[in-house]
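Comments concern the structure below.
Every protein chain except one is present and positioned as in the full complex.
Moving on to chain A:
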């Protein structure tokens, strides 16, 4: 502990003078001296500035947003903090656009997360079978994750275009019946987005599951074989249940990404993608920054925030209970 304190002093000339002063005043109040000498005070220069910045720009901004959502602020004026009400929240349930985007957000959240997990697990199980070129496959599957949403959105809009890769391929095989205007037809728009996002994120799930699979000792496979389990039962009853914590970790990350799928939809469709693929993040942006309905946009943001909390909250709580936080 002393060596740490010394190294801290060396790093920070401020505390050096503080220590000298405290030595000079040691005969006075020992409480003040002890306080100045304490690790808490000495380490302050390191953690206080970032803490203040985070408090101001993250939690301060959240608080300010919540405050705005209680006002009636719109247009070019300034928000009136004297007249606060739940008016904006009262309008939400009646708003067809909001309801559609809430529904789309939840649908996206569930289908995207579920499908990515299933695809990722499948890939992980295949790659884990000590195949050749395992590293190559792993890199190929993970690569989409490294790309920005902007790039993948443009890439997929080429794929989905009426004369794009998908339709052209279908035509080549004489499946003209199946060609559609994937990103024009409201029936397919959300599905098109979900498929593209699965493509981008199943590689991540694969890596998470692969790490989980690697942590399972070979003896579990062998013991199960000796116990007489078929391959299917072996995975279903012995291996996959052991991937529970991998799954929970991946679910949280995927859901948070799904809530933030804004960039992808914004690049592909702009601020007004249409009711069939509107999600809360896009609606919020449109209300606030296109229509200047600041308070209404802020209220939607609060709903989005609450959704994110309901996902993270239980996870954070269980991690805390297990002592992992």
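Simple rule for what comes next: a contact is a pair of C-beta atoms (placed from the backbone, for glycine too) under 8 Å apart; a residue touches a chain by one contact, two chains touch by 3 or more; residues count from 1.
Heads up, the rule we're going with is that contacts and distances are computed from a predicted model.
With the options "ABC-type D-xylose/L-arabinose transporter", "FAD-binding domain-containing protein", "CRISPR-associated endonuclease Cas1" or "Electron transfer flavoprotein-quinone oxidoreductase" in hand, the undepicted chain maps to the protein name "ABC-type D-xylose/L-arabinose transporter" (source: UniProt). One of A:39, A:80 or A:222 touches the chain omitted from the figure, and that residue is A:222.
Of the listed positions A:38, A:242, A:272 or A:310, the one in contact with the omitted chain in the full complex is A:242. Counting the whole complex, the residues of chain A in touch with the unshown chain are 217, 219-220, 222-230, 233, 237-238, 241-242, 244.
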